[in-house]
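Missing here: one protein chain of the complex. Every other protein chain is in place.
After this line comes chain A, so read on.
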Amino acid sequence: MNAVRRVNREKLLLQLGAPLLAILAALVITSVILATTGGDPFRAYSVMIEFGFKSDSQIWIINKAIPYFLAAVAVAVGFRMKLFNIGVDGQYRLAAFCAAALGGAVAFPSFIQIPLMILTAMFVGAIWSGIAGLLKATRGVSEVVSTIMLNFIAASLIGYLIQENRLGVVEGNLTHTENIPESGHFFEISTGQEPIGGFVIVAVLVGVVYWLVLNRSRFGFDLRAVGGSHSAAEASGVNVKRMVVSSMLLSGLFAGLVGMPTLLGESHNYGTDFPEGIGFTGIAIALLGRNHPVGMALAALLWGFLERTGTQLEFEGYSQEIIGVMQGVIVFCVVIAYEVVRRYGLKLQQRKVGEELAAEARAKSSNEAGASA
């Protein structure tokens, strides 16, 4: 019992050690970079903290973090199975585009319109990622390659369809799909200032569903088993090929949601100014959050915080690129720190096992010596 508790405490220390180590290293490195580029790092941090915690900044950060979190969840589903879904970007854009085109073409009451659009988006996202899954399962095509290519195909497809006299409407320099009727607007949480997008609730639900599916279901167990070892999973009766397809589908379902906060809450159409690149941000956030829903939520908020305060830093005379550097450094530090801590933990474990075996052997040999004497 005591030993179990001690092991748990050690495990906890190790788990806390990694993020702490990462944050410390990231702070040191960015401070050095700031100092060498002629800025005062401490003033920069105080600007960031002061500005980032103002109430309107907090609202901004939460709104910004919602799609980041959803993208991270989509990526994390793949990560848990050692699948690298780089295609979240193309999946969510195509999904949002199709949902926008459909939503602009029909006008149902809210309780049909909104679910219809969300389900369309999830469906399209799943189809797009499912292609990569099928290719991998049937032809052995690496999902890294196929999803990148699918990103380009999605972008071109949207570029083709969004033209005027196809699905697009020209408004000034922008081309966008028909505006979604009022009934397709998502609710907002008013705060007395700028509202918070109601999709924050959906995001929380997605986090819960993700956690339950992966940690509390047969499917999740199989998925993690395949991630651990293909052959071991196969031997224990898991159909690996089917798991590849279904986990890519699941990843795509989540990816389909990424564009929804913007589409239903903000832009109400898919235009040439629709945000791009969130899928790639999602990869960084999933890495940072260690595929854990709470971790990813915190990481998404951190990302929003950095972006919010980055503009302010530029305003205060720092170069705007410093935020990009910080984001990169943080991801690197986290990945490296976890690896270092993991190896250290492994070594610790090996030594302990070694010691125990040695002790056992010693006891045995002394017993034998006693018996022979």
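In this section, a contact is a pair of C-beta atoms (placed from the backbone, for glycine too) under 8 Å apart; a residue touches a chain by one contact, two chains touch by 3 or more; residues count from 1.
Here is the rule we go by: contacts and distances are computed from a predicted model.
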Given the options "ATP synthase subunit b", "BMP family ABC transporter substrate-binding protein", "Pyruvate dehydrogenase E1 component subunit alpha" or "Chemotaxis protein CheA", say which is the protein name UniProt records for the missing chain.
-> "BMP family ABC transporter substrate-binding protein"
Write down which of A:182, A:273 or A:355 is the residue touching the left-out chain.
-> A:273
Touching the absent chain in the whole complex: find that residue among A:37, A:191 or A:350.
-> A:191
Which residue of A:167, A:200 or A:238 touches the chain not shown here = A:200
Interface residues of chain A toward the undisplayed chain are 51, 53-60, 62-64, 155-156, 158-160, 162, 170, 172-175, 189, 191-193, 196, 200, 204, 207-208, 211, 215-216, 262, 266-267, 272-273, 275-277, 293-294, 297, 301, 307-308, 311-312, 314-315, 320, 324
